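Right, I'll just put the structure down here and ask away after.
With one protein chain removed, the remaining protein chains of the complex are shown where they sit.
This part shows chain A:
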Amino acid sequence: RRCPRGLRLPRGARAPSAGVTMFAPCRYLLCASGDFVKVYSVSTEETLRLMGGHADLVTGIQLNPHNHMQLYSSSLDGTIKLWDFMDGIPIKTFTVGSKLLALYTLASAEDSVFVVIPKKGERDTFQLVSVKLTKGAGQDLEAKELSVVLDGVGASMKHVAFGREGAYVVSVKDVNLQVYFFKRKLLNRFSLSTMKTKGGDNHFSCVVCHPTEDCIATGHADGKIRLWRNFHHRKEYTYSTLHWHHDIVKDLAFSMEGTRLLSGGVESVLVQWHNESSCQKDFLPRLGSPIEYISMSSDGALCCTLHTDNRITIINSNLRFSRSIQGLIKSRDVKTGLVVDPRTKALVLNGEPGHLQFYSLQSDQQLFSLDIVQRQYIHQAGLKQSDLVKVAFSAQGTWLATVEESEEVTDPELQLKLWFYNEEMQSFNLNTRINTPHDNHITDMCFRDMDGLGDDSLILVTTGRDCVFKVWVMVEDTDPEAQQSVSWSCDFVGSYHNYQATNCCFSEDGSLLAVSFEETVTVWDSLTWDLKCTFCHPPGNIRNICFGRLTCSKYLIGVTDYGFLCCWNLLTCALEWSAHLNVVVLQPDPLSEHIAAVSWLSKESSLFVFKPNEPRPVYIQRNVCKEKILLAAFVPRDEPEMISSEKYLWLRKSQLFFLTDTQELMTLSTKSLEERLTPSSKQLAVEESLPVTPFSLLLGKHRRQQAQEDIDLGKPVVHNKQEQASPAVKELLHTPAHVLPSASFLCTIFINSLLISKENKSAEEVADEVEMESEKAEDDSDEEDVTTMEQEDTSHMELLGEMTCKLSKSQEKELRRIRKMDYSWISAF
């Protein structure tokens, strides 16, 4: 696992990174997403299942051509897994041994699949090999029978395609196209000229084969699509060209009959070509972001496009937009930072270009997307787009301030917009638009947070590179006939020795404003706008500042470029303490005194949590992740969580989220990922075990667990073990009495479940108590998991599927117990 213990990704925060496969009954959509394979429902857009088990990026997924309920997946960790995706169970794992970059299956090829692997001994050379999947007992199998089919293929999944009925395979790389006929064992190579004439660029970008005819469609870097025919002959081959795209063709797909060809690219327009002629084409424009992959369902009724911003769009066969599945939208650059909407507790950050996305962490869904720039976005490289750069919410979330600027460096087109939350519409309405609020880029913006006082106290401060900070206030419109009662205007402009203003921050009670000007922090009285005092810690510019809260409100924290974390006392106007730490992110918790600082030192990020009144940190987590953490945010919990560990007490009221430079959203959690996943997977298990009876609810779990452990004793899946006792008891209590087994049997289960389990029970102790019921045992296993989590702290590399041998031992014991228990009472019937 790449991230250490404690750091878990919220579900869906990672982009679907590989191809999408549509499914025959059109009910499910499978998608490789990071290390996981996700199963979505096409009709409800819900994530039905998350299948984890790969240790690295999943690079390809293909349905088993002989059994459409099974799925092959390949990963960079060198394994191919066979899944039963209806139940989310891994059936087999084949270890190949080298990185797998793409995966293909063929109906005609009996028990072998094709993968793209790097060629041994040569860098950046890849080959297509066929892997014989041995039919052996057990779950873990070695697949070492490799035979090379093609050499020098492209690394991407889109660079290889198989022809109709698997008669030939096509691969493209740079300007070369090679076709290999399996029957005749004939290899034909064709190449285009590398010369770029008239702006043309002949490099191949993708290839697909016609499903019924001998025809190959290739996409090119200059936006052309070539249709190749007659490629059996080395000399007399022909191709025709279709040209609409102005930039690279990202992906192509043929419809099932081959009459329609779909293409997509950077323009975010899906183009449908009829009968391979360039005169007949349909468009589906404005899909939101560049198209990365296109795939068709096997019955041709639906097609879906995967976009660069972590979104799947499902499109009808008549080229009508149907629905979209989206998690956290990946934007090119999160300039706004992570902001928490006080109203919905949603994470707010850049979404689609020019939009602000409100992302609910609880439901892993985008709540809504607010159009800030309100301009048609043109998907074209080299244009100077304007985008959102700063966002601030007022304390109650009634006001939202946004700053947008164009990408031009010298003369940015700046706009400050203030939005008011409309209760009736349940959305933000534009109240005031200020053109060019500053002469140069705006560096920071904050509202005066005052819960106690009314709206009159609301003040917005912006700092700019034009060496001033400006104070904006609400002005009531005296004219009763005006459309809106308030608008915003500038009240005060302050500067300090013509230094660039970089950061601003209000104290908790709103009486003081701290503005940093390069090396100096200035503190201003927010009533009279008098300069009160200045602090600095030379050398080095101030990178970030914040005030302490609650009991620590007399402290001001600052971070400098030269790697110092300073704490100044505002009462004595003196430096209280400082620490040598290269802090990149400084984030105060709005509900407690704690302040989180993330440092970046030689390729590792470390987290420090401290209170300003004591220089010793409350919590230190070294090497939180390998990537650089760019942003962090405390999200208040709905209700304070019960945290027993002293170490994590600061996470009681709010949760800490990080965003890394690879745009991964992470959080620090005291629970393991499996624990959080169980509710949904259990729910699914209930849905699918037909017919659902109270008995099956009660017993099915045990049965399945047992059956699975019979298949492979060595590798039980973690979450099966996790089925908890308490819900089982709950089910028991909610089942009608007349269908329950005898009370004498249930009594022991019930009483045992109510007992308080002993702390730190060792495995030996558990082994002695064989007669104990399964529910109790499961309680223990929970306990055990906590202890193993503690162990993981030292060895950060815990895999989802892997189990330590100690755990498997306990599983065996548990199995023995369950077996005994189950049969004893069934025989009573």
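Keep in mind that, in the parts below, a contact is a pair of C-beta atoms (placed from the backbone, for glycine too) under 8 Å apart; a residue touches a chain by one contact, two chains touch by 3 or more; residues count from 1.
The working rule: contacts and distances are computed from a predicted model.
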UniProt protein name of the chain not shown, from "Exosome complex component RRP41", "DNA repair protein rad51c", "U3 small nucleolar RNA-associated protein 15 homolog" or "Golgi pH regulator isoform X1": "U3 small nucleolar RNA-associated protein 15 homolog"
Contact partner of the left-out chain, one of A:Arg234, A:Lys384 or A:Lys626: A:Lys384
Selected residue (touches chain absent from view) among A:Arg27, A:Arg286 or A:Arg816: A:Arg286
Touching the absent chain when the full complex is considered, from A:Thr218, A:Thr313 or A:Ser753: A:Thr313
Omitted-chain contact residue, chosen from A:Ser147, A:Ser193 or A:Asn435: A:Asn435
Hidden partner interface residues of chain A, rising order: 284-288, 313, 321, 371, 374-376, 378, 380, 382-386, 406, 411, 435, 467-468, 478-479, 481, 490-498, 531
